[in-house]
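Only a single protein chain was left out; the remaining protein chains are all shown in position.
Up next, chain A:
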Amino acid sequence: MRLFEQKINRRNFIKRTIQAILSLNVLYIFSSLLSNKKEGNTLDEWYEAGDINNFKNNHIYPYSSAHFYLSKIENGGMLAISTKCTHLGCAVQFNQSKDMFVCPCHASAFSKYGEVVSPPATRALDIYPISIQDNKVMVNVTKPIKRQKYEASQLTYA
């Protein structure tokens, strides 16, 4: 292309250098203005989901304001599953009759383990770390864990 055919002489070199430095400068200022705002607040990191004895096996408990579902499976293992569909970020809802998480935007469906049952989503729903302290189930809602599929090691037991 023309751009590269142009001969580089001293004048061009200096002009290009100044242009490059200036545009890098603008780019840097702009990207730091638009960078992610870090919130220093760590107090609400752990969300208290309730007493361990209140949860029945093979049940799904919604915590929509904290953007997760607590799924307790047959053997008592627990998963805190994010409501954010891994396809495009819509809020999935648990459909009781189908026993699946269903996304209203593009009809992706996930099992109660968060595994993909039908596309377009390609990976399982994110999970949040669970910690059990004094019989209270605590969920760390600030640290979503990305995963490809469900594995037994992801379960937390009382």
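One rule holds in what follows: a residue touches a chain if its C-beta (ideal position, glycine included) is under 8 Å from a C-beta of that chain, and two chains touch if they have at least 3 such contacts; residues count from 1.
Note that contacts and distances are computed from a predicted model.
Here one chain is missing from view; checked against "Demethylrebeccamycin-D-glucose O-methyltransferase", "L-lactate dehydrogenase complex protein LldF", "Multiple sugar transport system permease protein" or "Quinol-cytochrome oxidoreductase complex cytochrome b subunit", UniProt names that protein "Quinol-cytochrome oxidoreductase complex cytochrome b subunit".
Contact with the chain not shown here comes from a single listed residue; of A:N12, A:N25, A:T122 or A:N135, that residue is A:T122.
Here one chain is not drawn; of A:I21, A:A107 or A:I145, the residue touching it is A:A107. With the whole complex as reference, residues 1, 31, 34-37, 64-65, 67, 84, 87-91, 93, 102-107, 119-120, 122 of chain A touch the missing chain.
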